[in-house]
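Structure below; questions to follow.
Apart from one protein chain that is not included, each protein chain of the complex appears where it belongs.
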Amino acid sequence: MKTINYLVILAVLTLMLVACSGGGAKSTELNLYGWSEYVPQALLDGFTQETGIKVNYDTYSSNEELLAKLQAGASGYDVIIPSDYTVAILIKQGLLEEIDLKQIPNFENVVAELKDPYFDPGNKYSVPYQWGTVGLVVDTDKVSRPITKWADLWDPAFKGRVVLLDDEREVLGMVLLTLGYDKNSTDPAQLEEAKAKMLELMPSVRLFDSDSPKTALLSGEVWLGHTWNGEAAIAHSENPAIDYICPEEGCGIWYDNLAVPKGAPHKDAALAFLNYVLKPEASLLITKEFPYSTPNQAALDLLKTQDPAAYEAYMGYAATNPPLDAIQNGKPVLDVGEATTLWDRIWTEVKGGE
Amino acid sequence: MSEKKAAPWLRIYAVLAYAYIYLPILILIVFSFNSQKLNVRWEGFTLRWYGELLRDQEVLLAARNSIVVAVVSTLVATVIGTMAALALQRYRFPGYTLAESTLYIPVIIPEVVMGIALLAFFAQAGFQLGLGTISLAHIAFNIPFVTLVVRARLHGFDKAIEEAAMDLGANEITTFRRVTLPTILPGVMAGALLAFTLSLDDYVITYFTAGPGSTTLPLRVFSMVRFAVTPEVNALSTLWVLTIFILLGIGQLAQRRQARTF
Partner (left out) sequence: MASNRSKSFTKSLRENPKLQGLALISPTMLYLLVFMLVPLLLVVILSFLSRGPYGNVVYALNLQNYVRLGDSLYLRILWYSLATATLTTLASLLIGYPLAYYIARAPAKQRSFLLFLILVPFWTNFIIRIYAWIMILRTEGLLNTTLLNLGLIKAPLDILYTPMAVFIGMVYEFLPFMVLPLFTSLEKIEFIQLEAAADLGAQPWRAFLRVTLPLSVPGMIAGSILVFIPAMGMFVVPDLMGGAKTVLVGNLIRNQFLTARDWPFGAAASMVLLIGTLIVTLLYARRAGLGEEVLV
């Protein structure tokens, strides 16, 4: 009965796969779950060299995907890299482990302003990883007039030449700012106004893209748009005509953090990792590879002594080091709780076309 | 089968159709040699991405994972799916409509929903997330595709030959092996091919049912692509396609050798 043999082999194979996947219960491993292209390999290698702990680096592509997976009950991850409002939501849902800052001495290196954030008072659950802004990006070869405000996007001359992030909170939030309202408004009337204003902008929008808006800029498909500071920095290094501006109404501001999900199998390794990342040398690796802003003061001091030119470049460029008033005027995304469904509906109406 | 050649317009059409199918592949092969990392414009020719690819442990691991999952899920789904096709095309039994409807569900259900539902189920049932859970999920959505394709093949199958074989003394199993199976084999192979393809390329369901360290190729590529469709990513696809063609070529040669020895 040859067929039976094959079936048995298959069954055994399948069972083996199921069983095999249950590995990783040794304390010499760390399961890191983060954004893709966000943690330099050199950092992971350095960590392994210093502690002997091997790092498995799995990735997700949005805070929402991370949330959905954790909410549905996924476990096995030791360190995650959630953004500000995601940390807040995870805390409210009880999905994070408390971290003992005494075991993370390098926390001292963090810039004072970024300690004790609004989304995680006392840093009970998270430490900062990188931060940045969301602003306007312009190809100055194609756009001659000065661009200083979000409202400039509505100029009819830019018909079909604008890229926006595919992010309802950032986009609708930006529209609310142009109307003089709060970026995180939950007022239905204000949101209706924002919807109307957004619909006016739609003919100018060539595409929505949260993954890689720089591609459309560099390929000439769009002339200006709405993007993360890191994307703008990369585009700028390819094409110096591409500029990044923090608009008058207030650029967006975000903070990414390291956190430990509840039930992490290697909690000790997780804390060791958090501590390692806050070393100035490690932080510097991150900023060099991914041009967002670093929360690590010690890293900046190190850069100043190691490579003054790079330090000047970092401090002098708006994309990596926003001016103080931009930071103070920065508008983060806050969790709007029950109004989330209202926001989603407005966004659906905008894209669904009225 | 007919030995006449196809009409000229049909041949031209086929060439155009294949061109349509292969045009993006050509682009991605060409752009695997682009020296610009962001891969937006052609800058210059270089082979360095292939080197980087072969040193990229994560990608190689993901590729291995993808193949394992695809092979296992295809094998299981093909066997089970063919049996189901036979059942649905030839028999009436209590629960027929329920069976048919159940088979369509994995095809209809949105991937996000299936992914999250399976994840919640695995979490509740205490399964460890990993290659095993991914395979289990892939088998679930592969079975209906195999069944549907094989059913189309079975339609109109003349049972007289089978009955003749049995009258001549062959039992069910032999009849199946030597009469039925060869006839439906193209359908079974087509179904298996489809299942393999689906499994290799799945992102959403795999994302939710994957665990630490069980990244598959689509997951890895998707995350690499967030930065840009770098030449390294294209190099991966190029090598993939090349490998398949080499294997196919070997398969064809082997077939011809076999034919000649007869």
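Going in written order, the chains are labelled A and B, and every chain counts its residues from 1.
Just so we're on the same page, a contact is a pair of C-beta atoms (placed from the backbone, for glycine too) under 8 Å apart; a residue touches a chain by one contact, two chains touch by 3 or more.
Note that the structure is predicted; figures quoted are calculated from it, not measured.
Across the whole complex, the hidden chain's contacts among the shown chains comprise A, B. Take chain A: the residues that touch the chain left off the picture are 62, 64-65, 67-68, 71, 89, 92-93, 166, 168, 202, 205-209, 219-221, 335, 337-338, 340-341, 343-345, 347-349, 351-353. Summarising the interface, chain B meets the missing chain with residues 1-4, 6, 10-11, 13-14, 17-18, 20-25, 27-28, 31, 79-81, 83-84, 86-97, 99-114, 116-118, 120-121, 136-137, 139-140, 143, 145, 147-149, 151-157, 159, 172, 186-187, 189-190, 193-194, 196-197, 200-201, 203, 217-218, 221-222, 225, 229, 233-234, 236-237, 240-241, 244-245, 248, 252, 255.
As a working rule, only the chains that are shown with their structure count from here on.
Note: centroid distance chain A to chain B, computed from Cα atoms, is 34 Å.
Partner chain B is touched in their complex by these residues of chain A: 6-7, 10, 13-15, 17-24, 31, 33, 35-37, 56-61, 65, 68-69, 72-77, 211-212, 214-215, 218-219, 234, 238.
Chain B makes touch with chain A in their complex at residues 36, 38, 40-41, 58, 68, 72, 75-76, 79, 116, 119-120, 122-124, 127-133, 135-136, 207-208, 210-215, 219-220, 222-228.
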